[in-house]
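My questions will all concern the structure given below.
Note that one protein chain of the assembly has been removed; the remaining protein chains are unaltered in position.
Order of writing sets the chain letters: A, B and C. Residues in each chain are counted from 1.
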Amino acid sequence: MTIIFGFFLLTLLLITAVAIVQSQNLFVSVMLSGMFSLLLAVNFFLLDAADVALTEAAVGAGISTVLLLSALAITAKHEKAPSSSREGALIIVIIATLVLIYATFDNPQFADPNAPVHQHVAPWYLDKTAEAIDIPNVVTAVLGSFRGYDTLGEVFVVFTAGIGVLFLLGTQPGPFAQSNPYKLTDPKGLRHYLIPRVVGRMLIPFILLFGLYVQFHGEYGPGGGFQAGALIAAAIILFALLEGEDSALKVIPRSVLIGLIAGGALLYGVVGLFGIFLGSNFLDYSVLSSNPVKGQQMGLLIIEAGVGITVTGVLLSIFHAFAARGKF
Amino acid sequence: MELLGIYHYWVFAILLMIGLYAVIVKLNLIKKLIGLSLFQSAVFLLYITMGKLEGGTAPIVTEANANGLFSNPLPQVLILTAIVVGISTMALGLGIVIRIKEEYGTIEEDEIQEIDK
Amino acid sequence: MYYVVTFALIITMALALTRAIIGPSVYDRVLAVNMLGTKTVLLLAVVAFLMGRPDFLDLALAYALINFIGVLAVLEFFRNRAAKQPEEKP
Partner (left out) sequence: MELILNIASWILMTLGGVFIFVGGLGALRMPDLYTRMHAAGITDSIAPILIIPGIMLQAGLTLASVKLLAILVFLLLTGPTASNALASAALLAGNRSEQVKPTAVSESEE
(Lines give C-alpha, C1' and ligand atoms only; values in the text may rest on other atoms or scores of the structure.)
Protein backbone atom coordinates (compact mmCIF):
# COMPACT_ATOMS: atom_id res chain seq x y z
CA MET A 1 0.00 0.00 0.00
CA THR A 2 2.82 2.41 0.84
CA ILE A 3 4.17 1.67 -2.60
CA ILE A 4 0.97 3.01 -4.19
CA PHE A 5 1.37 6.20 -2.15
CA GLY A 6 4.93 6.31 -3.43
CA PHE A 7 3.78 6.14 -7.04
CA PHE A 8 1.31 8.93 -6.46
CA LEU A 9 3.92 11.14 -4.80
CA LEU A 10 6.42 10.47 -7.57
CA THR A 11 3.83 11.59 -10.10
CA LEU A 12 3.28 14.78 -8.10
CA LEU A 13 7.06 15.25 -8.17
CA LEU A 14 7.07 15.07 -11.96
CA ILE A 15 4.19 17.55 -12.25
CA THR A 16 6.04 19.97 -9.97
CA ALA A 17 9.21 19.64 -12.03
CA VAL A 18 7.33 20.44 -15.24
CA ALA A 19 5.71 23.45 -13.56
CA ILE A 20 9.11 24.70 -12.33
CA VAL A 21 10.54 24.64 -15.83
CA GLN A 22 7.37 26.02 -17.45
CA SER A 23 6.98 29.08 -15.27
CA GLN A 24 8.40 32.35 -16.65
CA ASN A 25 8.33 33.97 -13.22
CA LEU A 26 11.52 33.06 -11.37
CA PHE A 27 9.92 33.66 -7.99
CA VAL A 28 7.26 31.07 -8.80
CA SER A 29 9.99 28.65 -9.82
CA VAL A 30 11.69 29.12 -6.46
CA MET A 31 8.45 28.55 -4.53
CA LEU A 32 7.74 25.44 -6.57
CA SER A 33 11.24 24.12 -5.95
CA GLY A 34 10.48 24.44 -2.26
CA MET A 35 7.49 22.17 -2.84
CA PHE A 36 9.64 19.88 -4.95
CA SER A 37 12.04 19.49 -2.05
CA LEU A 38 9.19 18.63 0.35
CA LEU A 39 7.86 15.97 -2.01
CA LEU A 40 11.36 14.61 -2.59
CA ALA A 41 11.91 14.26 1.16
CA VAL A 42 8.66 12.30 1.56
CA ASN A 43 9.69 10.05 -1.32
CA PHE A 44 13.07 9.41 0.27
CA PHE A 45 11.32 8.54 3.51
CA LEU A 46 9.03 6.08 1.75
CA LEU A 47 12.10 4.51 0.15
CA ASP A 48 13.56 3.78 3.63
CA ALA A 49 16.16 6.54 3.55
CA ALA A 50 15.42 8.36 6.81
CA ASP A 51 18.84 10.00 7.03
CA VAL A 52 18.64 11.31 3.48
CA ALA A 53 15.11 12.60 4.04
CA LEU A 54 16.28 14.45 7.15
CA THR A 55 19.12 16.04 5.17
CA GLU A 56 16.74 17.09 2.42
CA ALA A 57 14.40 18.51 5.08
CA ALA A 58 17.14 20.47 6.81
CA VAL A 59 18.57 21.87 3.59
CA GLY A 60 15.55 22.18 1.33
CA ALA A 61 12.93 23.66 3.65
CA GLY A 62 14.77 26.78 4.70
CA ILE A 63 18.24 27.31 3.39
CA SER A 64 17.90 26.66 -0.32
CA THR A 65 14.78 28.86 -0.55
CA VAL A 66 16.54 31.67 1.33
CA LEU A 67 19.67 31.47 -0.83
CA LEU A 68 17.72 31.40 -4.08
CA LEU A 69 15.53 34.30 -2.95
CA SER A 70 18.50 36.42 -1.95
CA ALA A 71 20.11 35.74 -5.32
CA LEU A 72 16.83 36.70 -7.03
CA ALA A 73 16.66 39.88 -4.98
CA ILE A 74 19.99 40.95 -6.44
CA THR A 75 19.47 39.81 -10.03
CA ALA A 76 16.07 39.60 -11.71
CA LYS A 77 12.63 38.24 -11.10
CA HIS A 78 11.54 37.35 -14.60
CA GLU A 79 13.24 35.56 -17.36
CA LYS A 80 13.01 36.86 -20.89
CA ALA A 81 11.36 34.92 -23.68
CA PRO A 82 12.98 31.53 -24.24
CA SER A 83 15.35 30.91 -27.09
CA SER A 84 14.16 30.04 -30.58
CA SER A 85 15.83 26.63 -30.63
CA ARG A 86 13.13 25.13 -28.44
CA GLU A 87 11.86 22.45 -30.81
CA GLY A 88 15.32 21.03 -31.47
CA ALA A 89 16.04 20.77 -27.76
CA LEU A 90 12.63 19.22 -27.11
CA ILE A 91 13.23 16.56 -29.77
CA ILE A 92 16.67 15.73 -28.39
CA VAL A 93 15.33 15.52 -24.84
CA ILE A 94 12.38 13.32 -25.84
CA ILE A 95 14.66 10.94 -27.74
CA ALA A 96 17.04 10.77 -24.79
CA THR A 97 14.12 10.08 -22.44
CA LEU A 98 12.90 7.25 -24.66
CA VAL A 99 16.39 5.77 -24.78
CA LEU A 100 16.66 5.93 -20.99
CA ILE A 101 13.20 4.37 -20.60
CA TYR A 102 14.16 1.62 -23.04
CA ALA A 103 17.24 0.95 -20.93
CA THR A 104 15.12 0.58 -17.78
CA PHE A 105 13.51 -2.60 -19.12
CA ASP A 106 16.76 -4.39 -18.35
CA ASN A 107 16.98 -2.95 -14.85
CA PRO A 108 16.20 -5.16 -11.88
CA GLN A 109 12.65 -4.81 -10.62
CA PHE A 110 12.02 -2.25 -7.88
CA ALA A 111 13.16 -3.50 -4.45
CA ASP A 112 14.25 -6.84 -5.93
CA PRO A 113 16.34 -8.69 -3.29
CA ASN A 114 18.39 -10.34 -6.06
CA ALA A 115 19.50 -7.04 -7.59
CA PRO A 116 23.28 -6.72 -7.90
CA VAL A 117 23.36 -3.73 -5.52
CA HIS A 118 22.29 -5.86 -2.60
CA GLN A 119 24.82 -8.63 -3.21
CA HIS A 120 28.21 -7.17 -2.46
CA VAL A 121 29.36 -4.64 0.13
CA ALA A 122 26.06 -3.72 1.78
CA PRO A 123 25.53 -7.02 3.65
CA TRP A 124 29.10 -6.78 4.87
CA TYR A 125 28.48 -3.26 6.24
CA LEU A 126 25.28 -4.39 7.92
CA ASP A 127 27.04 -7.38 9.49
CA LYS A 128 30.21 -5.69 10.61
CA THR A 129 28.77 -2.47 12.05
CA ALA A 130 27.56 -4.10 15.25
CA GLU A 131 30.86 -5.89 15.69
CA ALA A 132 33.33 -3.14 14.79
CA ILE A 133 31.60 0.05 15.91
CA ASP A 134 28.52 -1.09 17.83
CA ILE A 135 26.17 1.74 16.98
CA PRO A 136 22.59 1.27 15.72
CA ASN A 137 22.73 3.65 12.76
CA VAL A 138 24.55 1.82 9.97
CA VAL A 139 24.41 4.90 7.75
CA THR A 140 26.44 6.95 10.22
CA ALA A 141 28.90 4.09 10.67
CA VAL A 142 29.47 3.78 6.92
CA LEU A 143 29.64 7.55 6.55
CA GLY A 144 32.13 8.20 9.29
CA SER A 145 34.22 5.10 9.59
CA PHE A 146 34.00 2.62 6.72
CA ARG A 147 33.98 5.35 4.10
CA GLY A 148 35.73 8.04 6.10
CA TYR A 149 37.94 9.10 3.20
CA ASP A 150 34.90 9.75 1.06
CA THR A 151 33.28 11.95 3.67
CA LEU A 152 36.54 13.80 4.24
CA GLY A 153 36.55 14.57 0.52
CA GLU A 154 32.95 15.78 0.64
CA VAL A 155 33.70 18.00 3.62
CA PHE A 156 36.54 19.55 1.67
CA VAL A 157 34.25 20.12 -1.30
CA VAL A 158 31.82 21.98 0.98
CA PHE A 159 34.79 23.88 2.42
CA THR A 160 36.03 24.81 -1.06
CA ALA A 161 32.57 25.95 -2.14
CA GLY A 162 32.36 28.22 0.91
CA ILE A 163 35.81 29.69 0.24
CA GLY A 164 34.85 30.12 -3.42
CA VAL A 165 31.74 32.13 -2.56
CA LEU A 166 33.77 34.30 -0.18
CA PHE A 167 36.36 34.92 -2.91
CA LEU A 168 33.69 35.78 -5.47
CA LEU A 169 31.54 38.04 -3.37
CA GLY A 170 33.73 39.13 -0.50
CA THR A 171 31.93 40.89 2.28
CA GLN A 172 31.60 44.35 0.77
CA PRO A 173 28.43 45.68 -0.87
CA GLY A 174 28.60 45.34 -4.63
CA PRO A 175 28.27 48.12 -7.23
CA PHE A 176 24.66 47.24 -7.95
CA ALA A 177 23.72 47.42 -4.33
CA GLN A 178 23.40 51.20 -4.42
CA SER A 179 20.60 51.19 -6.96
CA ASN A 180 19.10 47.87 -6.02
CA PRO A 181 15.67 48.35 -4.47
CA TYR A 182 15.30 44.76 -3.40
CA LYS A 183 17.18 43.02 -0.75
CA LEU A 184 16.33 40.17 1.46
CA THR A 185 17.40 41.19 4.92
CA ASP A 186 16.73 44.63 6.22
CA PRO A 187 19.03 46.05 8.90
CA LYS A 188 15.93 46.49 11.00
CA GLY A 189 14.62 43.01 10.31
CA LEU A 190 10.95 42.22 10.56
CA ARG A 191 10.38 44.80 13.28
CA HIS A 192 6.89 45.81 12.38
CA TYR A 193 5.63 42.26 11.94
CA LEU A 194 5.16 41.77 15.64
CA ILE A 195 3.54 38.35 15.71
CA PRO A 196 5.98 36.53 13.40
CA ARG A 197 8.81 38.14 15.27
CA VAL A 198 7.67 36.98 18.69
CA VAL A 199 6.89 33.46 17.51
CA GLY A 200 10.08 33.25 15.48
CA ARG A 201 12.19 34.25 18.44
CA MET A 202 10.48 31.56 20.48
CA LEU A 203 11.37 28.95 17.88
CA ILE A 204 15.09 29.75 17.57
CA PRO A 205 16.25 28.05 20.80
CA PHE A 206 14.23 24.96 19.95
CA ILE A 207 15.75 24.74 16.48
CA LEU A 208 19.23 25.07 17.99
CA LEU A 209 18.44 22.43 20.59
CA PHE A 210 17.04 20.12 17.94
CA GLY A 211 20.16 20.71 15.85
CA LEU A 212 22.36 19.65 18.75
CA TYR A 213 20.12 16.62 19.34
CA VAL A 214 20.47 15.61 15.69
CA GLN A 215 24.22 16.14 15.91
CA PHE A 216 24.84 13.99 18.96
CA HIS A 217 22.03 11.49 18.47
CA GLY A 218 23.22 10.72 14.96
CA GLU A 219 24.71 7.41 16.03
CA TYR A 220 21.37 6.19 17.35
CA GLY A 221 18.73 7.69 15.09
CA PRO A 222 18.62 9.53 11.80
CA GLY A 223 21.04 12.42 11.94
CA GLY A 224 24.64 13.47 11.97
CA GLY A 225 26.88 16.36 11.20
CA PHE A 226 25.51 17.31 7.80
CA GLN A 227 21.90 17.57 8.99
CA ALA A 228 22.81 19.27 12.25
CA GLY A 229 24.98 21.85 10.50
CA ALA A 230 22.15 22.74 8.15
CA LEU A 231 19.64 22.96 11.03
CA ILE A 232 21.85 25.22 13.15
CA ALA A 233 22.57 27.43 10.15
CA ALA A 234 18.80 27.61 9.55
CA ALA A 235 18.27 28.79 13.13
CA ILE A 236 20.79 31.62 12.73
CA ILE A 237 19.31 32.55 9.34
CA LEU A 238 15.89 32.76 10.99
CA PHE A 239 17.40 35.10 13.56
CA ALA A 240 18.90 37.20 10.76
CA LEU A 241 15.55 37.43 9.02
CA LEU A 242 13.79 38.51 12.20
CA GLU A 243 16.29 40.86 13.77
CA GLY A 244 18.26 42.04 10.77
CA GLU A 245 21.49 40.76 9.38
CA ASP A 246 23.67 43.01 11.52
CA SER A 247 22.35 41.54 14.76
CA ALA A 248 23.07 38.06 13.45
CA LEU A 249 26.61 39.15 12.64
CA LYS A 250 26.98 40.40 16.19
CA VAL A 251 26.05 36.94 17.44
CA ILE A 252 28.48 35.14 15.14
CA PRO A 253 30.97 37.58 13.55
CA ARG A 254 32.56 36.93 10.19
CA SER A 255 35.95 36.13 11.72
CA VAL A 256 34.36 33.38 13.81
CA LEU A 257 32.58 32.04 10.73
CA ILE A 258 35.85 31.73 8.83
CA GLY A 259 37.32 30.00 11.86
CA LEU A 260 34.38 27.58 11.85
CA ILE A 261 34.78 26.81 8.14
CA ALA A 262 38.46 25.98 8.48
CA GLY A 263 38.27 24.55 11.98
CA GLY A 264 35.73 21.84 11.25
CA ALA A 265 37.57 20.50 8.22
CA LEU A 266 40.83 20.69 10.12
CA LEU A 267 39.36 18.80 13.09
CA TYR A 268 38.35 16.00 10.75
CA GLY A 269 41.82 15.85 9.19
CA VAL A 270 43.59 15.98 12.54
CA VAL A 271 41.60 13.03 13.86
CA GLY A 272 42.77 11.14 10.79
CA LEU A 273 46.38 12.12 11.43
CA PHE A 274 46.11 10.95 15.02
CA GLY A 275 45.54 7.49 13.63
CA ILE A 276 48.91 7.69 11.86
CA PHE A 277 50.71 9.01 14.93
CA LEU A 278 49.32 6.21 17.06
CA GLY A 279 50.67 3.64 14.66
CA SER A 280 47.74 2.84 12.43
CA ASN A 281 46.24 4.03 9.15
CA PHE A 282 44.87 7.46 8.24
CA LEU A 283 41.30 7.82 9.58
CA ASP A 284 41.47 4.58 11.56
CA TYR A 285 39.83 5.49 14.83
CA SER A 286 40.30 2.14 16.58
CA VAL A 287 43.58 3.25 18.10
CA LEU A 288 42.14 6.36 19.74
CA SER A 289 41.22 4.36 22.81
CA SER A 290 42.46 1.15 24.38
CA ASN A 291 39.22 -0.54 23.39
CA PRO A 292 38.94 -0.46 19.55
CA VAL A 293 35.13 -0.23 19.58
CA LYS A 294 35.22 2.68 22.01
CA GLY A 295 37.91 4.29 19.86
CA GLN A 296 35.71 3.99 16.78
CA GLN A 297 32.78 5.58 18.61
CA MET A 298 34.98 8.41 19.87
CA GLY A 299 36.38 9.04 16.40
CA LEU A 300 32.88 9.11 14.91
CA LEU A 301 31.71 11.62 17.51
CA ILE A 302 34.64 13.95 16.80
CA ILE A 303 34.48 13.79 13.02
CA GLU A 304 30.71 14.32 13.07
CA ALA A 305 31.33 17.42 15.16
CA GLY A 306 33.89 18.57 12.58
CA VAL A 307 31.43 18.03 9.74
CA GLY A 308 28.71 19.91 11.62
CA ILE A 309 31.01 22.87 12.33
CA THR A 310 32.15 23.17 8.72
CA VAL A 311 28.65 22.88 7.28
CA THR A 312 27.29 25.51 9.69
CA GLY A 313 30.14 27.86 8.89
CA VAL A 314 29.89 27.46 5.13
CA LEU A 315 26.12 27.85 4.90
CA LEU A 316 26.12 30.90 7.17
CA SER A 317 29.02 32.55 5.33
CA ILE A 318 27.25 32.03 2.03
CA PHE A 319 24.08 33.56 3.43
CA HIS A 320 25.94 36.58 4.81
CA ALA A 321 27.90 37.04 1.58
CA PHE A 322 24.66 37.09 -0.42
CA ALA A 323 22.91 39.37 2.05
CA ALA A 324 25.80 41.86 2.15
CA ARG A 325 25.78 42.04 -1.62
CA GLY A 326 22.28 43.47 -1.68
CA LYS A 327 22.94 46.14 0.94
CA PHE A 328 22.11 49.76 0.25
CA MET B 1 3.26 -5.53 -12.21
CA GLU B 2 6.30 -5.70 -14.48
CA LEU B 3 5.75 -2.09 -15.46
CA LEU B 4 5.06 -0.92 -11.91
CA GLY B 5 8.39 -2.43 -10.91
CA ILE B 6 10.28 -0.02 -13.13
CA TYR B 7 8.10 3.07 -12.66
CA HIS B 8 10.69 4.59 -10.33
CA TYR B 9 13.28 4.39 -13.07
CA TRP B 10 10.91 6.07 -15.48
CA VAL B 11 10.40 8.93 -13.05
CA PHE B 12 14.18 9.18 -12.83
CA ALA B 13 14.53 9.30 -16.62
CA ILE B 14 11.82 11.91 -17.11
CA LEU B 15 13.04 14.08 -14.23
CA LEU B 16 16.61 13.92 -15.52
CA MET B 17 15.50 15.04 -18.94
CA ILE B 18 13.28 17.83 -17.59
CA GLY B 19 16.36 19.16 -15.84
CA LEU B 20 18.44 18.81 -18.99
CA TYR B 21 15.76 20.58 -21.03
CA ALA B 22 15.82 23.52 -18.62
CA VAL B 23 19.60 23.71 -18.84
CA ILE B 24 19.56 23.66 -22.65
CA VAL B 25 16.59 25.88 -23.47
CA LYS B 26 16.39 28.46 -20.70
CA LEU B 27 18.61 31.48 -21.23
CA ASN B 28 18.23 32.80 -17.70
CA LEU B 29 21.20 31.67 -15.63
CA ILE B 30 19.25 31.21 -12.39
CA LYS B 31 16.72 29.08 -14.25
CA LYS B 32 19.58 27.01 -15.59
CA LEU B 33 20.82 26.47 -12.03
CA ILE B 34 17.34 25.41 -10.91
CA GLY B 35 17.28 23.00 -13.86
CA LEU B 36 20.64 21.66 -12.80
CA SER B 37 19.32 21.03 -9.30
CA LEU B 38 16.36 19.11 -10.78
CA PHE B 39 18.87 17.02 -12.72
CA GLN B 40 20.74 16.40 -9.50
CA SER B 41 17.56 15.41 -7.64
CA ALA B 42 16.84 12.85 -10.35
CA VAL B 43 20.20 11.22 -9.69
CA PHE B 44 19.52 11.24 -5.93
CA LEU B 45 16.21 9.52 -6.56
CA LEU B 46 17.85 6.84 -8.71
CA TYR B 47 20.41 5.98 -6.05
CA ILE B 48 17.88 5.83 -3.24
CA THR B 49 15.54 3.73 -5.39
CA MET B 50 18.30 1.22 -6.05
CA GLY B 51 18.99 0.90 -2.33
CA LYS B 52 15.41 -0.08 -1.44
CA LEU B 53 14.92 -3.72 -0.54
CA GLU B 54 11.65 -5.65 -0.55
CA GLY B 55 10.38 -5.94 3.02
CA GLY B 56 13.35 -3.97 4.26
CA THR B 57 13.37 -1.01 6.58
CA ALA B 58 15.71 1.92 7.17
CA PRO B 59 19.19 0.70 8.18
CA ILE B 60 18.97 1.76 11.81
CA VAL B 61 19.07 -1.29 14.04
CA THR B 62 16.77 -1.20 17.05
CA GLU B 63 15.84 -3.92 19.49
CA ALA B 64 12.54 -4.45 17.72
CA ASN B 65 14.03 -5.24 14.33
CA ALA B 66 17.48 -6.58 15.14
CA ASN B 67 17.11 -9.56 12.81
CA GLY B 68 15.04 -7.87 10.13
CA LEU B 69 15.91 -6.94 6.60
CA PHE B 70 17.49 -3.56 5.96
CA SER B 71 17.69 -1.43 2.87
CA ASN B 72 21.11 -0.77 1.42
CA PRO B 73 22.94 1.86 3.49
CA LEU B 74 25.64 2.65 0.93
CA PRO B 75 23.60 4.71 -1.60
CA GLN B 76 22.09 6.59 1.32
CA VAL B 77 25.54 7.58 2.57
CA LEU B 78 26.57 8.79 -0.88
CA ILE B 79 23.41 10.84 -1.38
CA LEU B 80 23.35 12.26 2.14
CA THR B 81 26.69 13.96 1.57
CA ALA B 82 25.78 14.82 -2.01
CA ILE B 83 22.74 16.86 -0.90
CA VAL B 84 24.82 19.17 1.27
CA VAL B 85 27.53 19.36 -1.39
CA GLY B 86 24.77 20.11 -3.92
CA ILE B 87 23.49 23.13 -2.00
CA SER B 88 27.04 24.44 -1.51
CA THR B 89 27.87 24.15 -5.18
CA MET B 90 24.55 25.71 -6.14
CA ALA B 91 25.43 28.62 -3.86
CA LEU B 92 28.77 28.91 -5.65
CA GLY B 93 26.90 29.00 -8.97
CA LEU B 94 24.57 31.69 -7.62
CA GLY B 95 27.64 33.65 -6.50
CA ILE B 96 29.00 33.55 -10.04
CA VAL B 97 25.59 34.63 -11.39
CA ILE B 98 25.56 37.59 -9.01
CA ARG B 99 29.03 38.62 -10.20
CA ILE B 100 27.87 38.31 -13.83
CA LYS B 101 24.89 40.52 -13.07
CA GLU B 102 27.18 43.11 -11.56
CA GLU B 103 29.57 43.12 -14.51
CA TYR B 104 27.13 42.76 -17.39
CA GLY B 105 23.92 44.10 -15.95
CA THR B 106 21.98 41.06 -17.11
CA ILE B 107 21.74 37.35 -16.47
CA GLU B 108 20.30 36.36 -19.84
CA GLU B 109 22.74 34.27 -21.81
CA ASP B 110 22.06 35.80 -25.24
CA GLU B 111 22.46 39.37 -23.94
CA ILE B 112 25.76 38.45 -22.29
CA GLN B 113 27.01 37.00 -25.56
CA GLU B 114 25.87 40.15 -27.35
CA ILE B 115 27.91 42.30 -24.95
CA ASP B 116 30.94 40.04 -25.31
CA LYS B 117 31.04 40.38 -29.10
CA MET C 1 -6.87 3.92 10.14
CA TYR C 2 -3.49 5.30 9.16
CA TYR C 3 -4.42 4.62 5.56
CA VAL C 4 -7.49 6.85 5.73
CA VAL C 5 -5.45 9.80 6.96
CA THR C 6 -2.59 9.13 4.55
CA PHE C 7 -5.02 9.00 1.68
CA ALA C 8 -6.67 12.30 2.69
CA LEU C 9 -3.25 13.91 3.14
CA ILE C 10 -1.98 12.84 -0.25
CA ILE C 11 -5.14 14.03 -2.01
CA THR C 12 -4.86 17.37 -0.23
CA MET C 13 -1.21 17.64 -1.22
CA ALA C 14 -2.28 17.22 -4.82
CA LEU C 15 -4.93 19.92 -4.37
CA ALA C 16 -2.39 22.29 -2.78
CA LEU C 17 -0.01 21.61 -5.64
CA THR C 18 -2.74 22.49 -8.12
CA ARG C 19 -3.36 25.74 -6.27
CA ALA C 20 0.35 26.54 -6.33
CA ILE C 21 0.57 25.92 -10.05
CA ILE C 22 -2.52 27.88 -11.10
CA GLY C 23 -1.86 30.76 -8.74
CA PRO C 24 -3.09 33.33 -9.67
CA SER C 25 -1.41 35.72 -7.23
CA VAL C 26 1.93 35.05 -5.57
CA TYR C 27 0.24 35.01 -2.18
CA ASP C 28 -1.84 32.06 -3.30
CA ARG C 29 1.35 30.23 -4.12
CA VAL C 30 2.92 31.05 -0.78
CA LEU C 31 -0.29 29.89 0.91
CA ALA C 32 -0.16 26.63 -1.03
CA VAL C 33 3.50 26.04 -0.18
CA ASN C 34 2.83 26.65 3.49
CA MET C 35 -0.16 24.31 3.40
CA LEU C 36 1.84 21.62 1.64
CA GLY C 37 4.51 21.99 4.34
CA THR C 38 2.00 21.30 7.14
CA LYS C 39 0.59 18.37 5.23
CA THR C 40 4.11 16.99 4.84
CA VAL C 41 4.70 17.15 8.58
CA LEU C 42 1.48 15.22 9.23
CA LEU C 43 2.20 12.77 6.43
CA LEU C 44 5.68 12.03 7.77
CA ALA C 45 4.28 11.51 11.27
CA VAL C 46 1.56 9.18 10.04
CA VAL C 47 3.85 7.24 7.70
CA ALA C 48 6.40 6.75 10.47
CA PHE C 49 3.72 4.83 12.38
CA LEU C 50 2.43 3.16 9.25
CA MET C 51 5.89 1.71 8.60
CA GLY C 52 6.22 0.76 12.26
CA ARG C 53 9.25 2.96 12.92
CA PRO C 54 8.02 5.64 15.35
CA ASP C 55 11.64 6.60 16.07
CA PHE C 56 11.65 8.47 12.79
CA LEU C 57 9.43 11.27 14.07
CA ASP C 58 12.55 13.46 14.07
CA LEU C 59 11.89 14.17 10.43
CA ALA C 60 8.42 15.53 11.04
CA LEU C 61 9.79 17.55 13.95
CA ALA C 62 12.49 19.05 11.72
CA TYR C 63 9.91 20.15 9.19
CA ALA C 64 7.56 21.49 11.87
CA LEU C 65 10.42 23.67 13.14
CA ILE C 66 11.96 25.04 9.97
CA ASN C 67 9.11 25.21 7.48
CA PHE C 68 8.37 28.63 8.88
CA ILE C 69 11.69 30.08 7.64
CA GLY C 70 10.78 29.77 3.98
CA VAL C 71 7.47 31.63 4.46
CA LEU C 72 9.19 34.38 6.45
CA ALA C 73 11.87 34.79 3.79
CA VAL C 74 9.21 35.15 1.11
CA LEU C 75 7.36 37.76 3.15
CA GLU C 76 10.55 39.72 3.73
CA PHE C 77 11.25 39.57 0.01
CA PHE C 78 7.83 40.96 -0.86
CA ARG C 79 7.67 43.49 1.91
CA ASN C 80 10.83 45.13 0.63
CA ARG C 81 9.59 44.93 -2.90
CA ALA C 82 6.24 46.52 -2.01
CA ALA C 83 7.84 49.20 0.16
CA LYS C 84 10.45 50.24 -2.39
CA GLN C 85 8.39 50.09 -5.54
CA PRO C 86 4.78 50.82 -4.70
CA GLU C 87 3.74 51.08 -8.34
CA GLU C 88 4.72 47.51 -9.06
CA LYS C 89 2.07 45.11 -7.95
CA PRO C 90 3.43 42.00 -6.25
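As a working rule, a residue touches a chain if its C-beta (ideal position, glycine included) is under 8 Å from a C-beta of that chain, and two chains touch if they have at least 3 such contacts.
As the structure is a prediction and not an experimental result, all values here were calculated from the model.
Chemist: Sort by label and list the shown chains the missing chain touches.
Modeler: A, C
Chemist: Would you mind spotting which of A:P196, A:G263 or A:P292 touches the chain that isn't drawn?
Modeler: Touching the chain that is not displayed is residue A:P196.
Chemist: Over the whole complex, note the residues of chain A touching the chain we left out.
Modeler: 25, 193, 195-196, 199-200, 202-203, 206
Chemist: Which chain C residues would touch the chain omitted from the figure, given the whole complex?
Modeler: Output for chain C: 1-2, 4-5, 7-9, 11-13, 15-16, 18-19, 23-28, 30-32, 34-35, 38-39, 41-42, 45-46, 49, 54-55, 57-58, 60-61, 64-65, 67-68, 71-72, 75, 78-79, 82, 86, 89-90.
Just so we're on the same page, only the chains that are shown with their structure count from here on.
Chemist: Can you check which chain pair, A-B or A-C, has more C-beta pairs in contact?
Modeler: Counting C-beta pairs in contact, A-B comes out ahead.
Chemist: Would you kindly tell me how far, in whole Å, the mean C-alpha position of chain B lies from that of chain A?
Modeler: 12
Chemist: Multi-chain contacts in chain A: which residues touch at least two other chains?
Modeler: Residue numbers touching two or more other chains: 50, 72, 221-222.
Chemist: Can you pull out the residues of chain C that are in contact with at least two other chains?
Modeler: 51, 53, 55-56
Chemist: Provide the residue numbers of chain A that touch chain B in the complex, in ascending order.
Modeler: It comes out as residues 3, 6-7, 10-11, 13-14, 17-18, 20-21, 26, 29-30, 33, 36, 40, 43-44, 47-52, 55-56, 59, 63-64, 67-68, 71-72, 74-76, 79-80, 82-83, 85-86, 89-90, 92-94, 96-97, 100-101, 104-105, 107, 109-113, 115, 117-118, 121-122, 125-126, 129-130, 136-139, 142-143, 147, 150-151, 154, 157-158, 161-162, 164-165, 168-169, 174-176, 220-222, 224, 226, 229-230, 311, 314-315, 318, 321-322, 325.
Chemist: Applying the document's contact rule, which stretches of chain B touch chain A when the two form their complex?
Modeler: It comes out as residues 2, 4-22, 24-28, 30-31, 34-35, 37-38, 41, 44-45, 48-54, 56-62, 69-85, 87-92, 94-99, 101-102, 106-108, 110-111.
Chemist: Write out the stretch or stretches of chain A touching chain C in their complex.
Modeler: 1-2, 5, 8-9, 12, 15-16, 19, 27-28, 31-32, 34-35, 38-39, 41-42, 45-46, 50, 53-54, 57-58, 61-62, 65-66, 69, 72-73, 181-186, 190, 193, 196, 199-200, 203, 206-207, 210, 214, 221-223, 227, 231, 234, 237-238, 241-242
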